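Comments concern the structure below.
Complex shown without one protein chain; remaining protein chains in place.
Order as written gives the chain letters A, B and C; numbering starts at 1 within each chain.
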Amino acid sequence: MTETTPGWLSADELNAARGQMPILYVEAVPVRVDDSGEVTSIGLLLRIGADGTISRTLVSGRVMHHERVRDALLRHLEKDLGPVALPRIPASLQPFTVAEYFPTAGITPFHDPRQHAVSLAYVVPVTGDCRPRQDALDLVWVSPQEAVSPALQNEMPGGHGVLLKQALAHVGHIS
Amino acid sequence: MTETTPGWLSADELNAARGQMPILYVEAVPVRVDDSGEVTSIGLLLRIGADGTISRTLVSGRVMHHERVRDALLRHLEKDLGPVALPRIPASLQPFTVAEYFPTAGITPFHDPRQHAVSLAYVVPVTGDCRPRQDALDLVWVSPQEAVSPALQNEMPGGHGVLLKQALAHVGHIS
Amino acid sequence: MTETTPGWLSADELNAARGQMPILYVEAVPVRVDDSGEVTSIGLLLRIGADGTISRTLVSGRVMHHERVRDALLRHLEKDLGPVALPRIPASLQPFTVAEYFPTAGITPFHDPRQHAVSLAYVVPVTGDCRPRQDALDLVWVSPQEAVSPALQNEMPGGHGVLLKQALAHVGHIS
Partner (left out) sequence: MTETTPGWLSADELNAARGQMPILYVEAVPVRVDDSGEVTSIGLLLRIGADGTISRTLVSGRVMHHERVRDALLRHLEKDLGPVALPRIPASLQPFTVAEYFPTAGITPFHDPRQHAVSLAYVVPVTGDCRPRQDALDLVWVSPQEAVSPALQNEMPGGHGVLLKQALAHVGHIS
């Protein structure tokens, strides 16, 4: 499920908005890269849902009113990975894909029962020390091979496993 | 100014939402291409604003709740260019850029006094007969060279001229 | 194995060049799309190799001296799919990926024992009637789901199965 911060709307207002229009999100796939830019590992957040199930997620969150997409990316990366993760926000806003989460399952590979969210997705190298914050239990680094394994994909519901595969395809890793 | 259709929200609700969160738009640069895919001309809509000023615009509009981005693109293209324009919606949702319109001028090259709009921008070849509808007076086809001329750029306020230049740069035309 | 046409070089000259520099290729994933641009099926060529093995391939071939990339794409699509396939060559030359085929296996997911080929890869909707020509036995249309099945992937050696998966990820289909 996509991570959400109520932000500048009250919970009621946000709920009302969610039933009326698509909500804009950004998503980041945090990666480690070598000197030639090749992705060597992917960072996944370990979260416990309201129902106690464990899931692995990417960095994601809403774009606020009057906030630039690149500032939203930076804010969510710092919020989820800590203040010294040193993310390299891309110079271009062209996302590798646009993920459309519908409250109805099956329209796209992406599903969010709470809302219609449209997410701009980026691969973001991080070079610093990552310390998960907020509601994340832990951050684990996995290899591109592990990232697409069925076991791990099963722990990424709502289409986040698909988005991770798309990110890996974009950087040339796929199997 | 970005074109807007109230859609599923009442005018009041839309105004309230506009002060609270970014509104998701799609924008299309309609083009004619030759057999090798090279852009030969660009379609611009001639509009008259509430204050009587004439402007040239691209195809744009909101993404509705529970509407796919590609369906929103198709809907706005048909709305602005007529039912037999035969647009070739791209197979990939990766936009050539994301244009951020802020109610405050100067944060980005894009400005919309009414709202914070975030727009996924695509180049869309159209092969059929285009008949402007709605509030557009006319559709004119200009060459890539004309499209970047200062005279024409001056008729595209709010950053739409910049977006057109970005589209042309993306397809290899720039001067 | 990547398809090759000797073209303007003699076979000897081409062989010499192949040992000395990367050879520029284009690759196209032919697709059928619906009105909203969504990919509904993928066209794969059935070929018989010199050793009798059957393989499925994408459209590919060299870029000639003094030939534009978009003209090379058009030429190879017409050569492989026939003169009335009506391919929609993309307006932008930005490929969805660059596939690097090395004569040594394992450096990238792509392998071509004959040469170091660097291939610009595009998804190309075709709207006309496709009649495979040249050395292709047949053209089959498969669904995005079939395209990533292990059985079919096994018939696409040298990394072409990987490239097909990358193409599907780019257009939002992956599993």
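We adopt the following convention: a contact is a pair of C-beta atoms (placed from the backbone, for glycine too) under 8 Å apart; a residue touches a chain by one contact, two chains touch by 3 or more.
Quick caveat: nothing in here was measured; it's all calculated off a predicted structure.
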Chain not shown: contacting residue from C:L120, C:A147 or C:V162: C:L120
Touching residues on chain A - with respect to the absent chain: 31, 33, 35-39, 68, 70-71, 73-74, 88-94, 96, 123, 125, 170-172
Chain not shown, touching residues in chain C: 8-9, 13, 17, 19-24, 62-69, 92-98, 100, 102-104, 107-108, 116, 118, 120
Residues from chain B at the interface with the omitted partner, ascending: 97, 108-109, 162, 165-166, 169-170, 172-175
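In this section, only the chains that are shown with their structure count from here on.
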Interface numbering overlap (same over half, different under half) for chain B and chain C: same
Centre-of-Cα separation between chain B and chain A, whole angstrom: 28
Where chain C touches two or more other chains, by residue: 170, 172
